[in-house]
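Inspection log for the structure reproduced underneath, given as structure tokens.
Missing here: one protein chain of the complex. Every other protein chain is in place.
Chain naming follows the written order as A and B, and within any one chain the residues start at number 1.
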Amino acid sequence: MHEIEMKPSPKVSIEFDGQTLQANEGETVAAALLRQTHLAFRTTPVTGKSRGPFCMMGVCFDCLVEIDGAPNKQACMTYVEDGMRVKRQLGAGDTGVFLSDEEDTQ
Amino acid sequence: MKDHYDIAIIGTGPAGMAAATVASAHGADVLIVDEQPEVGGQIYRGITHQSIKDKTILGDDYYKGQSLADAFAASNADHVSGATVWQVSPEREIGISKDGAAHLLTADQVIIATGAQERPFPIPGWTLPGVMTAGSAQILLKSSGITFSNAVFAGTGPLLYLIAYQYLKAGVPIRAILDTTPKSNRLKALPHLPGALYHLSSIMKGRKWIKALKSSGTLFIEGIDNLKITGKDSTEAIEYLLQNKWHRIEASNVFLHQGVVPNVNLAMASGCIHHWNEQKLCWHASTDEWGSSNVPGISIAGDGGGIGGAIAAEYQGRITAYQALYTTNKVKKQERDINVLPTQHALTHEMRIRPFLDVMFRPATQFRIPTDDATIVCRCEEVTAGKIRESISLGCAGPNQLKGFTRCGMGPCQGRFCSLSVSELIAKAQNVSVNELEQLRLRPPVKPLMLAELANLTILASEDT
Partner (left out) sequence: MSPAYDAIVVGGGLVGSALAFGLQREGLSTLILDEGDLAFRATRGNFGLVWVQSKGIDYSPYAHWTWESAETWASLSNLISEITGIDVGYRRPGGAEICIDDKEFAAKRQKMEKLQSHSPHVKFEMLDQKSMAELLPGLSPDVAGGCYFSGDGHANPLNLLRGLHQSFKSMGGVINSDAPVNDIVSQGSSFTAKTKKGQFHGARIILAAGLGTQNLANKVGMDIPVHPDRGQILVTERLKPFLTIPLSKIRQTIEGSVQIGDSHEDAGLDVGMSTPILNKMAIRAVQMFPHLGNTRIVRAWSALRIMTPDGYPIYEQSEQHPGAFAAVCHSGVTLAAAHALQVPKYIKEGTLPTSLAPLRTNRFKKEMAHA
């Protein structure tokens, strides 16, 4: 990570998978995570492979994370807020209603 | 947001900003919407409060956006930011979603200025964490001052050299630049050079970037014939084929780029006819000299209709705005013509460099149509080139059938990163031009919309049955 000289910016703190980290006010969640060299944000629902941001402009939908309990949020299109809880999204989105493993009869 | 506007503009890049400034200056009731919280689109991203202290890093062209943004800020267009447009119906009913609520409104005229996106770059390993587009590198730099040391830049096209040059100016070490520009392109581009010479300064600028990169000691390899990225759960290395021999470079970050293509999904879903441009290998909106599409009241400006760059986008924004003003009786024909004619001339001039750039940086077939069957083509649904080829041989005649058979194009990106590859794959397998195939059928929502938002939508009185 190479730091470029920037005008100072207020900081906020967010959580990623339980770990607290500093972010610049006004930046995207994706940028904040990449700044800490987190390159992978999720695993795919189809094969469970690791994915991270690709286009950074909201068209590839690879940077999906869970934010404050809501799934399938594009990290590159969501702006950091103090106290935000971000989690890696593992597989398909989770709305809080899902079958436990024993119940899954599909 | 009101229920109705004279003119609605989708996108706050150069085309949108220019259109909104002109339209509101002539008394039209203007709405302009963008997903981003700040204006600038991608090319001028971050322009309203750029925090990078050293202005030479991003370069003069970038800061041109400042005056455009200032003029826009001074206008009285109704600017709705951080809002997603999920539909523009052929009757100009616009669906907008902001802060968890969806709204419907109508406009007499709609200008679609959705800009460009990166061309897909389907090579083995392109879905690994750590692989991003050159555009991403630019966005991270412009918006957050973030860079990655010792990244590999791979591909072709002016934007690739630009970002690498910006890295150089910023003092960020670059591991390598792997240039995939086919050597044969140079000869083919020669007949277009006279046109390009009208923009000698741009050509010289590009050469300056490349020269600076080469003389900086950065590893700059040209004539790359093939690429693959490897790694278990993250990028570990990139391999390149040069003169029939494979080489390997270790890297955790790779930036890919092989040109930009119009972001056509909204316009296509609105019913605007598009045609395949074989020279540019992408879809172009079929518009007249005023930017008007076949759908009454809907016009397209900027890179979203066909790539021309930031300045051309600004001109097209002005032209479509004047035409919209004229059509809604806000300006008379004479006033429109006085303003538009010189802009059309300037636009023609601005576009003179395009044929040269199109041919010079035309990506080679193996980077658009993967040879390795295991390569993922549809990122969202993880559909490989092999699976697509198999489905074609089983009788899939076009991209819509293919979607039904393989789920290719069913994911949230709605074909933005796969439909170009898919169309070319099918065309090649059937030995026809892409123009002879049916196009991928696109419908709203062109961006995802929450079910609760759709449920809480207020239906406009005019259409409630």
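FYI, a residue touches a chain if its C-beta (ideal position, glycine included) is under 8 Å from a C-beta of that chain, and two chains touch if they have at least 3 such contacts.
These numbers were taken from a predicted model, which means no experiment stands behind them.
Which of B:G82, B:P173, B:G386 or B:P412 touches the hidden chain is settled by the complete complex: it is B:P412.
Seen from chain B, the chain kept out of the figure touches residues 87, 89-90, 93, 95, 104, 394-401, 404-405, 407, 410-412, 414, 437-438, 441, 443-445, 448-452, 454-455, 457, 459, 463-465.
Although one chain is not displayed, chain A still touches it through residues 45-46, 70-72, 91-99, 103-106.
To be clear about the criterion, only the chains that are shown with their structure count from here on.
In whole angstrom, the spacing between the mean C-alpha positions of chain A and chain B is 24.
Of all the residues in chain A, the ones that touch chain B in their complex are 1-7, 9, 24, 27-28, 31, 34-35, 39-41, 44, 46-47, 49-62, 72, 77, 79. Residue ranges on chain B touching chain A, taken from their complex, read 35, 37, 42, 51-54, 57, 117-118, 127-133, 135-136, 139-141, 143-149, 170-173, 233-235, 252-253, 263, 379-382, 411-413, 416-417, 447-448.
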